[in-house]
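Encoded as structure tokens, the structure appears first; notes follow it.
A single protein chain has been omitted; all remaining protein chains appear in their positions.
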Amino acid sequence: MKKHIYIISTLVASTLTSLVALSQTGAVMVTKWGEFGDKPGQFKFPAMLAVSKDSNVYVVDQHNHRVQKFDANGNFIQMWGKFGTGAGEFNYPYGIGIDSKGNVYVSDMNNNRVQKFSSKGDYIGSVGSYGTGDAQLKYPYGIAIDNNDVLYVIDAFNYCIKKFTADLKFLSKWGSAESIGIKLYMPHEIAITKEGNVILSDRQNHRLAIFSKDGTLVKRIGEYGEGKDAKAGQFSEPHGLAVSAAGDIYITDRYNFRIQELDGNGASKAQWLATGIFEDDKYFPLGIATGSDGCVYITDHYAHCIHKYKL
Amino acid sequence: MKQKKFLATIMLVFLLSFFSIETVSAQPTGKPQKCIMVFGAHADDVESIAGGTLAKYIAMGYKGIYVGTINNLAGCSLEKTPYFNGAPLFTISNSPRKYPVDALETSQIRQEEALQAAEVFGATPIFLDFREPWFSMGRKQIDYGTIQYQQFSPPGRKLISIATIVSADVDVVCELLRKYQPEIVITHTLGGEKLDHGNTAYLVYLAFKRVMKEKMPLGKLWMPVRGWFSETAAQKNGRGKPDIGIDVKEYLPIKYAAYDKHISQNGGFGRDYVLSNKRGPYNDQVEEFITVIDITR
Partner (left out) sequence: MIAKTAKEILLPLLFTQLFIFSVAAAQTSGKPRKCIMIFGAHADDVDENAGGTLAKYVAMGYEGIYVCAINNLDGCNLERTPWYDKGPNFTISNSPHKYRVDALETSQIREEEAKAAAAVYPAIPIFLNYKEPTFFIGRKIVYYGSPEYDAFDPPGRPLIPIATYMDSEVDSVYELLKKYQPEIVITHTLGGEKMDHGNTAYLIYLAFKKAMDNHVPVGKLWMVVNGWFLDKEAQRTGRGKPDVHIDVKAYLKTKYTALNKHISQNGGFGRDYVMGNETQPKEVIEEFITVLDNTK
């Protein structure tokens, strides 16, 4: 019996040690909501999420082919969308962004388009169809909207970043596999830094890349590192990406099961475990967003839930 | 060009007599375009079973249909090693340090590659989207029929083996056969191969037989000499002996160029890399088949 207690306490101690080692800032989980299902407030593989100025949280509920809206405490407000190809319908949506007027843009990945909705989910318009043309897309992944309401879209299989107006008119594009520095697979998420640059999660190369708005490489951040001993600034498949009002960069570091915080220059500020459990078929911190109150929200793609942290 | 075509035909006829082979002659002009359809299970199987033959028949004037039967949810890998300058613009799927790409992304990648490969042949690509029997979640394999598979609900129709018992799914293939009325249909070997291959073959076989009964002007159903036909017993008793041999020597560059579009499968190193460990004696210059059904007689 004593032996059992000893073992348990050792286990607890070692778990705590590893948690403490990573929870340097003392990020606290404020709340967590969601579980697998198709009822309101339930999710099937949530992807990216975004937080509006009025602190509502919009979640891309990928395998339910819909968007769900919650208040800052996770109370369900509304949802829209279903599987299909019509206006307001989705086929495995992925990214999400909100403009200065509160309109919501969703990359409707397998329908090869981006759809725009009012903050209440009313359909406004869409851009994109499968193809290589300027206003066409091949599987749009992450999207971002800058302070001037310019929409940036990762056009994954055209290997470029496309820019559109808030009215979904094509502006310009830049990038190629070579110039972005990818090998085969596109970055997954895109965000705008405080300086107005574009930051990409270079998932396959286990790092981040900052470009000017027109595609000139500014800098790369990070290197590969995986497992419980991974250091700050090391990543294993960074996916989600968000920049806070203060300019800090937050990344979901998939196979390290943690969130990393960097300052605007890429220097490591903090990191903490999303789950504390390294089980790659059960947990997948994917989407990330910050609220105006400084809170950080993430989606756990495999655990079908949202975590909210206070730093 | 015409002369080249003529020479190719002559060579073919010569070779055919050599193998006691049968095939159609080049397309005479004026008649509706003849058609050849190749049904591969996965994204690169069309090249693997009949890439040279497809290229050759298209060169002879046939309309080529490149069918991907399965929506590939598995089969792309990422390198764990970090980026290094000077590395090729792709990952190496067979690296010991690989790990699998997620299902949705894999299906996008492999379909894009197949579209490019079909373009190399100048063939019409068609994707039937039957489901792959597994995919990876994180780095763990998830099998069809498990709760996780069901929960993930990947895009696609039924599992290919189940499709063979569902009349509506057999009809998906029938519709294609009715539309294109191909003179030649090539697919995998019936039985004795990988699960998806054998079952794809069976699905196509069932559809061919069904459409045949409707008196549609289909031609022949060919299958490669693979799986159990390669066994000593089948070789010995003659069952594994093909009755069709197509000389594709001239078309190998097209076949390999198409193969190389499947970057996620070969790391961009081309066919030597893909095929080096796959089989023993492999006569690339002649693609061989067994006639399973022939309704031209």
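Note that the chains take the letters A and B in the order they are written out, and that residue 1 is the start of every chain.
Simple rule for what comes next: a residue touches a chain if its C-beta (ideal position, glycine included) is under 8 Å from a C-beta of that chain, and two chains touch if they have at least 3 such contacts.
Bear in mind the structure is a predicted one, so any value in this text is a computation, not a measurement.
Visitor: What chains on display are touched by the one that is not shown?
Guide: B
Visitor: Any idea which of B:Tyr149, B:Tyr180 or B:Tyr251 touches the chain not displayed?
Guide: Of the candidates B:Tyr149, B:Tyr180 or B:Tyr251, B:Tyr149 is in touch with the missing chain.
Visitor: Could you please point out the chain B residues that touch the chain left off the display?
Guide: These residues of chain B touch the chain that is not shown: 131, 133, 143-145, 147, 149-150, 158-159, 161-162, 164-166, 189-192, 194-195, 198-199, 201-202, 205, 227-228, 231-234, 237-239, 243, 290-294.
Definition applied: only the chains that are shown with their structure count from here on.
Visitor: Using the average of all C-alpha atoms in each chain as its centre, how far is it in Å between chain A and chain B?
Guide: 37
Visitor: Inside the complex, what are the residues of chain B that reach chain A?
Guide: For this pair, the touching residues of chain B are 78-83, 87-91, 101, 104-105, 108-109, 112, 137-140, 142, 148, 151-153, 155, 263-264.
Visitor: Would you pull the chain A residues touching chain B in the complex into a rising list?
Guide: Chain A residues touching chain B: 36, 44-45, 63, 91-92, 109-110, 138-139, 156-157, 177-178, 181-185, 202, 204-207, 223-224, 226, 236-237, 279-282, 284, 302.
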